Every structure is written in C-alpha cells, then in structure tokens.
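Removed: one protein chain of the complex. Kept in place: all other protein chains.
Presenting subunit A:
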Amino acid sequence: MTTMIKTQTAQTTQSRTSAVFAASFAMFFGVFMVYGVGFAQPAEIHNAAHDTRHSYAFPCH
C-alpha cells in the first residue's frame, strides 16, 4: 500500500515537473512572438505590424 502511494506520488511529481517544463517553453515562445510583433527593431517588421502595435498600445516610433 505504502509502495503504491509512493509510486503515485513519484509519478505526480514527475508529471508536474514535465508540465512546468512544457509551460516554460510555451512562456518563452509566447514572449518571443509578442516581442517580435510588438518590439522588434527592423523597419520592415515595424511597418508590417504598425497598426497592430498602435492598436495594442505597444510603444511605437
């Protein structure tokens, strides 16, 4: 019985760790996307995303 609980706890801890790892990746991906559209310097990106930057109130110009 104790062994079963221990195994379950270990599995929960493991799946929690992998969940946090996956979420960290998603967070990094999300920040990268938002930064790319809202902050990236190249004039071409600025011009393409211009109206979006203004509408979302990212600092523009």
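Keep this in mind: a contact is a pair of C-beta atoms (placed from the backbone, for glycine too) under 8 Å apart; a residue touches a chain by one contact, two chains touch by 3 or more; residues count from 1.
Assume contacts and distances are computed from a predicted model.
The chain absent from the displayed complex carries the UniProt protein name "CbtA family protein", chosen from "Spermidine/putrescine transport system ATP-binding protein", "Integral membrane protein", "NADH-quinone oxidoreductase subunit B" or "CbtA family protein". By the touch definition given at the top, subunit A reaches the unshown chain through residues 15-16, 18-20, 22-27, 29-34, 36-39, 41-44, 46-61.
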